[in-house]
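Shown here: the complex without one of its protein chains, the others still in place.
Showing chain A:
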Amino acid sequence: MGRVKEPILWALFSGGGMVAALVLPALVFLLWIAAPLGWVTLPSYGELVELVRHPISRLSIFALASLSFYHWAHRFRYTLYDGLQLYHLNELIAVLTYGSATLLTLAAGFLLVAVV
């Protein structure tokens, strides 16, 4: 990775880490633990569709998802370098991690613009 790109990638990693830290625990607890167990009642199907279609929701979900993917890409890249001592696979790992994050971001954009 070039020296120009590194600060951008770090900013994406850092922004993603912060958004994930602030948003994900409540989201995971409410959507995937409390609601399935019946501890809380979520909005109905129709209300949720309406909520998700709101421009602010689309933008927020897109930002949360793409930043989280780039957060994963950047951190996991260094986990592989430092943890598994794979410095010699630098290029390949960078292409796979940032490439996956980019593909997932494109998929998220398509979903939130064209499908929902």
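Going forward, a contact is a pair of C-beta atoms (placed from the backbone, for glycine too) under 8 Å apart; a residue touches a chain by one contact, two chains touch by 3 or more; residues count from 1.
Convention: contacts and distances are computed from a predicted model.
Undergrad: When you check the chain that is not on display against UniProt, which of "Putative mRNA 3-end processing factor", "TRAP transporter small permease protein", "DctQ8" or "Fumarate reductase subunit C" does it turn out to be?
TA: So, among "Putative mRNA 3-end processing factor", "TRAP transporter small permease protein", "DctQ8" or "Fumarate reductase subunit C", the name matching the hidden chain's UniProt entry is "Fumarate reductase subunit C".
Undergrad: Of the listed residues A:8, A:31, A:59 or A:92, which contacts the missing chain in the full complex?
TA: Answering carefully, the residue with contact to the hidden chain is A:31.
Undergrad: Footprint of the hidden chain on chain A, which residues?
TA: Residue positions of chain A that touch the missing chain: 14, 16-18, 20-33, 35-37, 39-43, 45, 48-49, 51-52, 61, 64-65, 68-69, 71-72, 75-76, 78-79, 82-85, 104, 107-108, 111-112, 115-116.
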